[in-house]
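A single protein chain has been omitted; all remaining protein chains appear in their positions.
The chains carry the letters A, B, C, D and E, assigned in the order they are written, with residues numbered from 1 in each.
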């Protein structure tokens, strides 16, 4: 431990005025700084797992709280291992045909002494991104999905579905041109993953929610939607704050290098989240007559998802506008999904991550501002080509994730079954699937 | 995303022994390091929003939990936008008369390419400070204030009240002499904001609590104070730990630069918090016969608020003493406010932030130690002049914030009204103001 | 505050292309970077206090939630002060006989201006480690121990028991050979404290649990173990995520310097935790028929504790194996302790921290991989000598901590008593010890 | 006037409510209870240790009705709560000596409705 | 001996308690219930979806009293719980056949007080 501590003390004492001759050893190299920053950002993103867990626990019923928690835990556990063994190689390994990476499985061939320090740090950062994508799904399929089936979904998403799309958009990040995927070749911009991470997760959740069908009691026989309120709003609120916090690793961390850009990316991220709250709150207030707490919380996430693609490309004012629109969009989308499409998404995963992710990615084509990042959007006189490219990215993300989702959930439904029995659903998944209760001593009004 | 990742890998591989010729590119510049540190500190401070939310939720009743959460969320959302549009310019823009800043509104004129990287990072750090000040108020006015009125308070505080006082004490931080306010001109020391942030928030809460009057049932007709226990002490405890954690961004981050001082500032911060717990616990134990949990939790915050002004100026031993006194003071102040002044402050915001903030600011005049920071306190042979200056700062903070608070809450009371109806109060603000319940399925004993 | 902010702005504006002549001032020195990283890591570790508090609160009953919280708070408060006054000096001061440090009490003699910046930062990092060790105990003695007695235990552990063993294993970290303890002299490897921190805490908890006896109702008259479920699994889950998050300060931070190793240490830490979840979940699933949530949560901690000693020495694949085994071991150990030894450890502190800590320390002797860290384990052709040394460390840790624990708890039992009355235990420690309830308004089924 | 007390499965409350409404019985009070009866409870494990749960979560209904509503009320509950598996519960009918509606100060059968 | 059961508004519990104390009735047991009655419940929205809440939170009092305390007891509850708006609740009085105080083994009217 602390292997060089004594030595540093020595350094501190001696080097009151370091001469240039010392410079090589006594200054922090930029690459070490990048490792430090990328690691810190990854740690922040890792903590988003806690945020997702709390949001999903809070927005669902007490009788399923243990199950939801377990799904989030398992996501991250299997996700880490699978992304190590398989996913990372598919995503960042040597490219074949712009479609798939083919090396670095289990980080094979990485020599720690030369270059490996960076690769391992980069792996960790990518791993927590992958875990984010797969944890989004658990919200959409909450309160009715069989645990073993969920474990398989989680494994397939971390090992295959996420990394493959990731390769198309971000494949070159580690090996440069050698790893480049087809989508980035077109000039697709998704800085921190509105599409790559959030939409992919959201569309998978959509496929799951669709094939599972709504929770018992969610729709009356004549199709009227009924509210099934979450059981613990303070925990959901905590979860949103944790996610907001972790997002400062997600977006600014996606530079994977320390320079001035990390500051304004954080500013953009924060302004969009704030505007998302306001947009969603006002939209809900106007539409339903009250400043709904759960929509306002979702609004923060909607703003954050919306700015994720463009945080490096847009101006602070642009971020406010994107966040505001994402917040409003989220309210509309939740209502549309619930009342028109009659798809039951207990925590709003499809709207927040899928829809706002797509919106945010498209918005880059319009809002990308000169003086920030590399692109110029339509609103600043840029060409429509970027919008088209962004649309191709969004559409291919939808087709890939929703398609894979239908196949995956469909196969599982045919084989082992994906939905718990009605009796189990009414009693709660905690008792039947895990043999426990989340709050064994509190009196819970079990019929609500 | 990861725009330079491939390139860094290359660097890592090539630069086994960087020659001096590479130094310009391959070492981290101090200004980038400062951006990195300031950003990280800001992220930590941002997370304090979650801490405040949990403390306030936990220390109030279940029927108002959603409302409190919402107030905290809205604080940060409106605070961010308003501080961007207005507050930052008033606080750090070109000074007029030592009273008010007049440029940088909406960060206008900031060119990202030259210098803007720093300004945006600095903005974010200041923004989360501003949000802290305004979120303090929600605790003092909890469980009885109308939500729309609160939104207006929150906006005015972030846009005007906080930034103006901030300008007086910290105006020069960005533009140097060009932005300097009158208070810092006197030599007022408030390193991280015992007065600027905490007292301002606390005194505003005092004005609000005063004009709102106590919660129904808080005082019997003959004036005896009755306890209205918070409904979820574990959440409050979590909130305190989160705040303690975030404070390591608040205090050490206020260097906004990376050097050795950040370490001892953290040490001082931690020792004061620890001593605050002990002080408050022992005070409560002696006075009321039991080691009260809620006072001990408040004690940590009292210690933290107390050391905030002087964390850069005092020694570790001084920090222990300041923390201990702040912890004791907090217990005395809570009792005094509650039983003598009969002001109902549900979470102790006035005592913890107002009173201990004032105490901590004054303490700098006595405890500032040679070898730490720049000043010398009375206890180390310094002149009383500093104490006087500190007192001027404390007093002007009180007059400003309490005065503005009285006017603001007073005007709102006259116009739209600030207090919910008695019926609504008894039923809970969640149902009436937001149409929801925080724990819809738990049986809650609604009469307590 | 922000003392150099204006100056930095200036720097940013001027230094578009820093010339070498500027290098001394304009680049971040490695020692400052180390201070920054060590401070950030310490902050993360500090946050583990919140994690422990939530895990322990969640895994015990509602009627003792305030008491548990209070114990965690007090641990950190007294721990910080005592480690400042006494512990740090015993641990890192000038060595006498390889047994005890004898200087630096109250950081006396540390001159902030020369070298003190590092020492203070290092102190903070060590302080939060010390607090971790002592907070482990509260879980094992939960729900039945007198609060005043616990305060004394907490003080003695932070001031004496932990620092002394710490000196033996890590004494040289600050002063080099001058501070070296006997155990590190043998070549004992415990990079971040599987033994020094976790096992020590775990064995102390074992002694406490043994001398206190099981909770009322834990064993039927014929010795059958009965389940006493924790009251709030979502909080426990949150706690585990917080600990996982904080561990990225614990392990990578133990480098106390910024270089490439921090990245792979984080990777190892994460993979072991993930594998721990999987190991524990599968073990519980096979053995008890259901994927138990509480075991899976413990599994994450088991994996983390297991990798702590070797995170710098083993490969990612080794980490997965260590984590997997630790997860399985934790399930076996919990069952063995509970059903065979009939020792009542409410949160599994002994198994997770004591047993998995010992396992992890021994595992270094086998798994230490060439290309990572300094040692070579038996599996890679290393000598058995290292295994023997590791065993000596583990055994001496057990003898020291368990022995001291028996004496300490024994003396307290004889003198002031350590166990609350049966009536108090049944009513809950919150009411009798602290005069409060954690959830005064929720209906709690008090007989469960 | 009679007080009908019924212990039913929580998941059947909605069905029972619908049947009662159909029978024009709108007034009732509902409580959470833990019950044991012929359905013997179950065992689960928590951290590998057996946990006997012999008090199961049930819902308790209290309905004050006038004489002519007693039979419809029993029928409605019986139909709504029936699953045929152990644990369906039981209904008791008690005599109410007096009744008073607080708002209207009506007493006797008047107060029921 | 009579068992008085009253369903009242939660926010009125304190007033009722005071009135009962004034009438020298100190013994009672209180439960949380959800009730439906003439007050038809309300609807709220959660995430834009209508949520019907037709079981409202009420508080249920049970008071075992001797004959001569029945009327004062009814009066006290009626006065304390009255608001005049729908939802004030109802009081039922049941006959107690037998009573036993556990600590003293007193039975009958003795056991009540």
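Going forward, a residue touches a chain if its C-beta (ideal position, glycine included) is under 8 Å from a C-beta of that chain, and two chains touch if they have at least 3 such contacts.
Predicted model, so just to flag it, every value in this text is computed and none were measured.
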item	value
Touch partners, limited to displayed chains, of the chain removed from view	B, C, D, E
Omitted-chain contact residue, chosen from B:56, B:75, B:259 or B:292	B:292
Sole contact to the chain not displayed, among B:327, B:348, B:365 or B:397	B:348
Positions on chain E where the hidden chain makes contact	1, 3, 26-31, 62, 64, 94-103, 105, 111-112
Sites on chain D contacted by the missing partner chain, in the whole complex	2, 5-8, 31-38, 55, 58, 60, 70, 74, 77-78, 81-95
Missing-partner contacts on chain C, residue numbers	217, 426-427, 431, 435-436, 443-447
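Methods note: only the chains that are shown with their structure count from here on.
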item	value
Each chain counted as touching chain B and chain D at once	A, C, E
Same vs different contact residues, chain A with chain B, by half of numbers used	different
Intercentroid distance (Cα basis), chain E paired with chain B, Å	46
Centre-of-Cα separation between chain C and chain A, whole angstrom	30
Chain E, residues touching no fewer than two other chains	32, 34, 44-46
Shared interface positions of chain B, touching two or more other chains	12, 20, 23, 27-28, 32-33, 40, 117-118, 232, 238, 260, 435-436, 439, 442-446
Pairs of chains satisfying the touch condition	A-B, A-C, A-D, A-E, B-C, B-E, C-D, D-E
